[in-house]
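Shown here: the complex without one of its protein chains, the others still in place.
Up next is chain A:
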Amino acid sequence: MSALLDVEDLVVRFATPGGEHTAVRGVSFSVRAGERVGIVGESGSGKSVTAQAVLRLLGPAATVAGGAVRFDGRDVLAFDRGELRRWRGAQAAMVFQDPLSSLNPLVRIGRQVTETLREHLGLDRRAATAKAAELLASVGIPDAAARLREYPMTFSGGMRQRVAIAIAISCAPRLLIADEPTTALDVTVQAQVLDLMDGMTADLGTAVVLISHDLGVVSTFCDRVLVMYAGRVVESGTADQIVEDPRHPYTRALLASIPSLEGELPRRLPSIPGTPPQPGRAHTGCAFADRCPLAADVCRAEDPEPLELGDGRLAACHFADRSAG
């Protein structure tokens, strides 16, 4: 079966006052219709930039310097303005990290929901308003019809993220990219919002790319997981494979840093020693080598190519064929 979204060798560069730096260095992945793919990594790993590049939402400082993005076989990077407009919001939608700033404070909630419906589905005002009330009700906002007339400030963070999800799924998109959708929310609300996204996208058969720094969240929600580090995918596989048999030392370190709910809490939470490489600084060899417990001479000399491990899994590590332990 062919992929709904196909990202191939994507390279994104940023022009900064200090020179150019490459935020995404050859990322490839694909998402089948209805599939859920998670992208995990620390901040600065390039996961958000990858998502923005796919929807062509990068700011003026960033350029896609190489690679391809195909949606349903069509070349997204070649879309003209009109094609892009008809595609975004209708077939590919996005939910952003901070619900407090991703809704326009000066535009009524109703307008923010209906404008997508009117633009893409050609509904008139009345029909769009009715549909918007229905959508808000379906994401669990009580008294939805009345709240359409309110401004975002009267909504809590969790409620705003529900509105953002309602907007995203309003035109039944085939792909939803959610960039840290629960990071800014209270822990109790996080689970509700994830459940909501789960239900809504399952009903519509929408494929999801979930971006998070939280491997726990990603592995429960997603079918497949990509682990990104310093602008590259260092490991990918099914959620089970990644959690149960991680092959990249970075993935293992990420897993180890999730505190267990059983037993006594360690005095200090485990963290990965060192810091990710500075963006823009050139380095030879594996980007993780400085922090890696397995690092050998070969790691500092040669950047490892992604290694096929069978069952469709990949890991970019010189020692990927060795299991942990």
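To be clear about the criterion, a residue touches a chain if its C-beta (ideal position, glycine included) is under 8 Å from a C-beta of that chain, and two chains touch if they have at least 3 such contacts; residues count from 1.
Simple rule for what comes next: contacts and distances are computed from a predicted model.
The listed options are "Germination protein", "Protein-disulfide isomerase", "Cytochrome aa3 subunit 2" or "Glutathione ABC transporter permease GsiC", and the UniProt record of the chain not shown names that protein "Glutathione ABC transporter permease GsiC". Only one residue in the set A:R88, A:R162 or A:R313 touches the chain that does not appear here, and it is A:R88. Contact with the chain not shown here comes from a single listed residue; of A:E8, A:D72, A:E115 or A:D223, that residue is A:E115.
In the complete assembly, the contact with the undisplayed chain comes from A:N104, out of A:S2, A:N104 or A:S257. From the options A:P60, A:G73 or A:P293, the residue with contact to the unseen chain in the full assembly is A:P60. By the touch rule set out above, chain A reaches the unshown chain at residues 55, 57, 59-60, 81, 84-90, 93-94, 96-98, 101-107, 111, 115-116, 119-120, 151, 153, 164, 167.
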